[in-house]
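Remarks on the structure that follows.
As you look at this complex, bear in mind that one protein chain is not there, while each of the others sits in place.
Our next item is subunit A:
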Amino acid sequence: MAHPSQLGFQDAASPLMEELLHFHDHALMIVILISTMVLYIIVAMVTAQLTDKLVLDSQEIEVIWTVLPAIILILIALPSLRILYLMDEINDPHLTIKALGHQWYWSYEYTDYQDLGFDSYMIPTQDLTPGQFRLLEADHRMVIPVESPIRVLISAEDVLHSWAVPSLGVKVDAVPGRLNQATFIVSRPGVFYGQCSEICGANHSFMPVVVEAVPLDHFENWSSLMIEDA
């Protein structure tokens, strides 16, 4: 989850998010190096005491500052396209869950075997117990097995919403009448938070997404309990 004064991304909890994180580090390093070099050159030129009035052109430097940027761009494009195609890989999900956006809560449906569906409302600030996170906790979490490919089909029952979990690298719009597919694998057990990412009315900021990844046997126990309770 996010923490105060955070500068970078949240810790990755899925292989795709790890790739995105590393690519971002790579691209940002290139950007910082170029900006530093340009800033240095500007300062050097502005503060220089001497001038050379006879320099007209130079083929050598023209070649260098054309070819080098082209190479740098290729070094950015190749990892970028690799990740783009990685995202579109055909995977074979073990489980399908539907996440439906409402004003102002999410509902989750697990219907591969039996009809399990439940709502997930934010826990109001006054009802939080010590240690819980303000505006992020929900009464019922979306529980999934760890290290299994999961397919989430996202839609909405009223207005536009968006289902986002930054640590998994997922953000998908919830459009009424449409089913948008996202697939991911959670690499480690844990609780991962996100917030509705499309303005949807008064309580848009108060309908969080909470995903809990647990070992498979825990998941099976949880789903049996949920079906009994329903």
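Following the convention adopted for this analysis, a residue touches a chain if its C-beta (ideal position, glycine included) is under 8 Å from a C-beta of that chain, and two chains touch if they have at least 3 such contacts; residues count from 1.
The rule is simple: contacts and distances are computed from a predicted model.
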{"item": "Hidden chain of the complex, named as in its UniProt record, picked from \"Aminotransferase class I/classII large domain-containing protein\", \"RAN binding protein 10\", \"Piwi-like protein 4\" or \"Cytochrome c oxidase subunit 6B1\"", "value": "\"Cytochrome c oxidase subunit 6B1\""}
{"item": "Sole contact to the chain not displayed, among A:94, A:140, A:171 or A:204", "value": "A:94"}
{"item": "Which residue of A:36, A:80, A:111 or A:125 touches the chain not shown here", "value": "A:111"}
{"item": "Touching residues (missing chain, whole complex) on subunit A", "value": "90-96, 98, 100, 109, 111-112, 115, 117, 151, 153, 155, 157, 172, 177-182"}
